[in-house]
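Only one protein chain is missing; all other protein chains are in place.
Moving on to chain A:
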Amino acid sequence: MSLVPEIDYGTPASRAEKMVTLTIDGNEITVPEGTSIMRASMEAGIKVPKLCATDMVDAFGSCRLCLVEIEGRNGTPASCTTPVAPGLVVHTQTGRLKDIRKGVMELYISDHPLDCLTCAANGDCELQDMAGAVGLRDVRYGYEGDNHVKARNSGEINAKWMPKDESNPYFTYDPSKCIVCSRCVRACEEVQGTFALTIEGRGFGSRVSPGMHEHFVDSECVSCGACVQACPTATLTEKSVIDIGQPEHSVVTTCAYCGVGCSFKAEMRGEELVRMVPWKDGQANRGHSCVKGRFAYGYSTHKDRILNPMIREKISDPWREVTWDEAYAHVAAEFRRIQYQYGRDSIGGITSSRCTNEETYLVQKLIRAGFGNNNVDTCARVCHSPTGYGLGQTFGTSAGTQNFDSVEHTDVVIVIGANPTDGHPVFASRLKKRLRQGAKLIVIDPRRTELVSSPHIKASYHLPLKPGTNVAVVTALAHVIVTEGLYDERFIRERCDWSEFEDWAAFVAEPRHSPEAIEQFTGVDPETLRGAARLFATGGNGSIYYGLGVTEHSQGSTTVIAIANLAMATGNIGREGVGVNPLRGQNNVQGSCDMGSFPHELPGYRHISDDATREIFEKLWGVKLNNEPGLRIPNMLDAAVEGTFKGLYIQGEDILQSDPDTKHVSAGLAAMECVVVQDLFLNETANYAHVFLPGSTFLEKDGTFTNAERRINRVRRVMTPKNGYADWEVTQNLAQAMGLNWNYRHPSEIMDEIAATTPSFALVSYDYLEKMGSVQWPCNEKSPQGSPIMHINGFVRGKGKFIRTEYVATDEKTGPRFPLLLTTGRVLSQYNVGAQTRRTENVVWHEEDRLEIHPHDAENRGIRDGDWVRLASRAGETTLRALVTDRVATGVVYTTFHHPTTQANVITTDFSDWATNCPEYKVTAVQISPSNGPSDWQIEYDELARRSRRIAGKLEAAE
């Protein structure tokens, strides 16, 4: 094993199609026009010495090391900033160049510490490499004069020296090692788009500075790691590298956080993870990362991980550690007993959107083939199930239409109900890059999210609608487009059903759908809305990106349909730069849906009632499959409360914390006789579990994740599972205990079964993924390379279907008792229920959930910033601290759900989407009042959680 090789070409690739031929050091080379001489040289295999250039950022031309000579031109131009031209004859190594480079290096080293042996970058230092490359043998200037290296000069305090900044939990900034190449500053600007870093001072006094000479952790820095990656010295270094040393091998794998699905190199020393570095060839992230994927992996070795299976009879008992065999036998016996006593349909399971495709496939197979029913669901139920329904109805398939690269070709973007800078940071950076190039942005969101206005980004229109009125606003956009004749008639006639369009157009054109008519209840200024509609319809390639602010409503599915209508009406489907793009929450939520996790459909979105599909699986699995849809998660809980549902196998999901109306969830779980939780930690749901099966992390298993762009990425095992087994093995062993004859030796065999049964995966295999890197489904005979963009020459369902979208106000209404609307979301540093990120240093950025409230609403209630407040709804109440901010409008409050002590879902109701039962997280009528401390529920729950986490024979740390 060795480190995965990556070539730094020095400057970014040119996109030009015209090719240019030139000669470098006697080698003829042909490259796209606009390529730098530095890059062309590297492509010819010639490494021109360089320090300030790296191909993640544009050329800068400051280090004067990459100079070359060009025949017929004067001087020694920098190869990074000089583009190729036809017929150029370039020399990269001449006597003159050698002298200049040596002189430049000598000056660099004269102000750089010579502690190479004990330096963290030893073995990975470009400055050291360049000193070697130019043959530096002597530094004539000494260290006695002005320098940044020494704390004291001849006993006197050196004002130019600055101490290390170790404030960021993951990396250090050591100014004494800085060569002021500006790579970090440019990475922050160009790659991440945060503009947190700058160069302060001038000349010899130039320094890298986070914000206004702040500490990293106090600055705007979002800790994405791009600067650390860009740094050629040990100035910016991962603390893990300082602690452990340089890695000796690396393996490409896929991040297990959000649905962007970034590719990383897991850089290892033995089985110890040294660091995660974004992989340049990763087609979702193109070499970029966020704080979660790059740094927040510490949970994988956290002491809270449970490594032995455990059982208990009653949830009030302490846990008892047992052997794996005992645990399997117990679950099998309990599930069979329950089915004997209460019927075949009295048990079910939940697949995990954090586990691999292969694992998810096995769980649904266990339920359908082993339990003999279709009571399988997944956490997509509570996030993107309306996407499945809405896009399925209109386009014929339930997935995003584009790849992430598509954003580089978009001209107008609508972001609705999504906060990508926090939820999908790497995509947000790619979007911001395009916006800085001039693309226009429309944000539809109750909050003034970061995209609305941030450095070098300004939305052309922000429609700050009242939560719950998405359908009215999107339909009004369509109203403007139709009534002003801005629709794309050619596209519609060619690709869609024209009579359905006419019906829809007449519907949206009704005056009651006009921006003026809806202003009263949406709160959106009609002129702003009209401007946004005109811009989207006429601004070139129009793309729509949306998140859970669209789906998690009682009309979630209707809004998805409205979005699809809008894209079809403006002809924005089926090519680069356009499309409808759901931003998926979890790493494998797309995959878990693809793999047949929904109770009504088999892998590949084929309805369970379809005889031909069932027959494929029946033949292969040797069982008769039930042709009726099973229970969805909320239905399971209802059935449990009602007494007909008694056993549940949950792999990697924490429904108690993540699902709405916590009291209903806990009542449902408490009514069951055997709840089996398979997870890394004793999560909140495990408080109600009878069996705990330890899970494994993404670093400990092989498999695949499918991201929001339908990209199937490999997950590769880099260390032995701490609990002894990958999750797919646990499910297989459980299946065997239940009498199923499974014998997969490797996840690749599971993928082979998926490919054999699911037409959209027909060509997918581990060998093929090895060859291709990754592919986007459908990947079959028709599209052997996969499908970066869907619906190119027509919709999957045939003709695109326009469907009327009538706005219906949610039943969750404000009134005198509950006058404010609560909406929920997430922050950059935390992830979902926080089980992983709370167990990392990320808590320095977000150690508690806060309630965002507008200054007016706060003042009316006598609430100051930081005060404890009581947040109450019809469903329940909790307390948390207030954050007074005008990011939210008056009448709207906002919080996150990352911390179990807050239990934001005690507040949310069990109202749900009409089509899919996706919960209405985004709208809850609430009241806020000052508070002294935790609510009764919080105290009781805390006590319950403490009691239910007891393990026999192990003392509680707190006692």
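A few comments on the model shown:
Basically, a residue touches a chain if its C-beta (ideal position, glycine included) is under 8 Å from a C-beta of that chain, and two chains touch if they have at least 3 such contacts; residues count from 1.
Here is the rule we use: contacts and distances are computed from a predicted model.
The chain that is not shown carries the UniProt protein name "Formate dehydrogenase", picked from "RsbT antagonist protein RsbS", "ABC transporter permease", "Fe-S cluster assembly protein SufB" or "Formate dehydrogenase".
Only one of A:Thr644, A:Asn733 or A:Thr814 touches the absent chain when the whole complex is considered: A:Thr644. Of the listed residues A:Asn635, A:Gln651, A:Thr731 or A:Gln938, the one in contact with the hidden chain in the full complex is A:Asn635. Residue-level contact of chain A with the missing chain is found at 339-346, 374-375, 503, 507, 554, 557-558, 599-600, 607, 609, 628-632, 635, 638-639, 641-642, 644, 803-806, 808, 811, 910, 912, 914-917.
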